[in-house]
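Of the protein chains in this complex, all but one are displayed in their positions.
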Amino acid sequence: MKQKRDNYAEIIFDAISENEAFARIIVAGFIMPLDPTIDQLNELKTIVSEAVTNCIIHGYENRGGKIKLTLESYHNEVTITVVDYGKGIEDLNRAKELFYTSKPEEERSGMGLTIMEIFSDEFHIHSKMGEGTIIKIKKNLDYTKEKYA
Amino acid sequence: MKQKRDNYAEIIFDAISENEAFARIIVAGFIMPLDPTIDQLNELKTIVSEAVTNCIIHGYENRGGKIKLTLESYHNEVTITVVDYGKGIEDLNRAKELFYTSKPEEERSGMGLTIMEIFSDEFHIHSKMGEGTIIKIKKNLDYTKEKYA
Amino acid sequence: MPLSVHLFIKADTLFVRLSGELDHHTSFQLRERINSLMDKYEIRNMIFNFKNLSFMDSSGIGVILGRYNQVKRNKGILIVCELNSMIEKIIKVSGLYKILVITKDEEQASNYLGVA
Partner (left out) sequence: MPLSVHLFIKADTLFVRLSGELDHHTSFQLRERINSLMDKYEIRNMIFNFKNLSFMDSSGIGVILGRYNQVKRNKGILIVCELNSMIEKIIKVSGLYKILVITKDEEQASNYLGVA
């Protein structure tokens, strides 16, 4: 097979909930040439869906703003960052706890950050109050590497 | 039906031919919430495919660079711009002629710009030698409006 | 792909057949449609059928948990069925399998509730 070319894309889009599906489509389109497995594809779509949803409802509290999604592929590794310029996270450790949510009244499950972490090989979160939040994940698309059963 | 929200996205990506399909997927994902007809969807995918291909092979002469794709929807009108920062077009009138191509040896058909014009409601091209080329099209997604048989 | 929701009631059980994608954006429609039926009819149990659901993230878990809490108040049972491997993974992480009933298909779910 032909060596896959490294690739880069960055997308800035409105923080409206219609764009959750749009962000998933973008990720799927970007990694398609890398021949991902169905599981890898679904995991990356889920990660991005969780991250973008968080920007919309937590970062911007449904008042809109801009989200920046960056996609990079280098050999078989995909790096994805999702950035908002919203309110930021006060207590990162508490935010990362499974089932912790600041919006239980909106039927949030508090699972988003945990799912992002489980479905990725590397997971970083950086946030500053009043400036915004950056999520960065890496995922290796080698077939052999399966992180969990 | 619920009023459709206006939307905006801009995407910067590498000028490699793998991204022709990626750009089509992005356009399709962006206009999906607007309930386009199949013909409208295909026409917009074709326009973007032609424009992105031109950036890759003419603007950057297959040596790579960055392409910027901007998507806007306002009510039922979609505006798309495709920008490269490559060599530019010397003679715009000649470039727009049906069947004119500067690369016949690469089996180009010289139809790209004509197709973009036919499939859109508004078509603008702006170019400066050594600085790059901007294609801007508008398309109204109302059902009733059919430009040709 | 948007979400399409097919609802029907048999005895005191609400059947919820989903197809498409269940995320934060599409969860509103699902919640509203279920709640408006809950207002009008005596609903005790719910059966969610995920057979044609191609995507679900944690916003989907939120809606299901919310419905579970409603159903529990009436001492009803919430069953989910036809999970694909991806949805199963998410349900595993959520711990939902400890509080919900999971069956293979709607038939098994109906048998479980005795509404077959």
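Here the chain labels run A, B and C in written order, and each chain numbers its own residues starting at 1.
Everything below uses one rule, namely that a residue touches a chain if its C-beta (ideal position, glycine included) is under 8 Å from a C-beta of that chain, and two chains touch if they have at least 3 such contacts.
Note that the structure is predicted; figures quoted are calculated from it, not measured.
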Per the touch definition above, residue among B:53, B:73, B:120 or B:133 touching the missing chain: B:53
Missing-partner contacts on chain B, residue numbers: 17-18, 20-21, 24, 39, 42-43, 45-46, 49-50, 53, 56-57, 98, 106-109, 111-112, 114-115, 118
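Heads up, the rule we're going with is that only the chains that are shown with their structure count from here on.
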Closest chain to the centre of mass proxy, which here is the mean CA position: A
Distance from the mean Cα position of chain C to that of chain A, given in whole angstrom: 26
CA centroid of chain B to CA centroid of chain C, Å: 42
Between chain A and chain B, centroid-to-centroid distance (C-alpha), Å: 28
Contacts with two or more other chains, residues of chain B listed in rising order: 32
Chain C: positions in contact with at least two other chains: 1
